[in-house]
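For reference, the structure I am asking about is given below.
Removed: one protein chain of the complex. Kept in place: all other protein chains.
Up next is subunit A:
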Amino acid sequence: MDIEQNQAELIDNFVKQASAQKGTALGSVILEATSHPSLFAFSEILAVPTVAELEGTENSVYLKVLQLFAHGTWSDYRSNCSSLPQLVPDQVLKLKQLTVLTLAETNKVLPYDELMMELDVMNVRELEDFLINECMYAGIVRGKLDQLRRCFEIQFAAGRDLRPGQLGSMIQTLSNWLGTSDNLLVSIQEKIKWADTMSELDKKHRKEVEARVEEVKKSVSVKKLQTVSRPKLSSEGSRISTLNLVE
């Protein structure tokens, strides 16, 4: 959430610059935008009409670069590097950061091997340095590094720009979430009702037993008048214990 706030100003800035210029000049704007250390959102710049015009012209490479940064990963770049211009080190770094974000979209636990393959990094030390310095300190990712199991558990990852199809799946996820919480609410209410009914039944049962005990006590004290020889306590005790036996 803070990332979005930090970026908001930068995005406004670049959008203004992009809409003010055209053609080749846009190339330098895009270069600046993609190398900026705190900018991770490019869909606003993509939406600027002057940028969209670049499609099909000789400057369309710049548009492709921007699209790559918005939706693509490092491996996309490597497979297409013939059609795309050379990236400066800043851009390479940013693309790798964005790759981590994309990987975080699918799994919460990323094995080191997969990360090393995607990011072209040879050893664990370099990978961990990259993750700690570039991703966690930049604030785009929060998580725990598990060296023993060689995986990276992600608790929070910033969002990348949305592809057009992703909106549908997000809505689907949200409706599933809603469905689950609705069911949960219903089952909690059922449990509350069950607890209340059970306590009602228990109270009724208790009352019934006490009523019967009272009844028996009364009938015993009536019978007491007839039997004088036995002490009252034992006869009452026997009556009550026979009652318990019956119950």
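Basically, a residue touches a chain if its C-beta (ideal position, glycine included) is under 8 Å from a C-beta of that chain, and two chains touch if they have at least 3 such contacts; residues count from 1.
Following the convention adopted for this analysis, contacts and distances are computed from a predicted model.
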Self-check item: Per UniProt, the name of the complex member that is left out, chosen from "COP9 signalosome complex subunit 6", "Trafficking protein particle complex subunit", "GPI-anchor transamidase component GPAA1" or "Centromere protein M"
Solution: "COP9 signalosome complex subunit 6"
Quiz prompt | Per the touch definition above, residue among A:V88, A:L167 or A:V213 touching the missing chain | solution = A:L167
Quiz item: Footprint of the hidden chain on subunit A, which residues?
Solution: 1, 4, 7-8, 11, 41, 43-44, 47, 104-105, 108, 155-162, 166-168, 170-171, 173-175, 177-178, 181-182, 184-185, 188-189, 191-192, 195-196, 198-199, 202, 234, 237-238, 240-242, 244-245
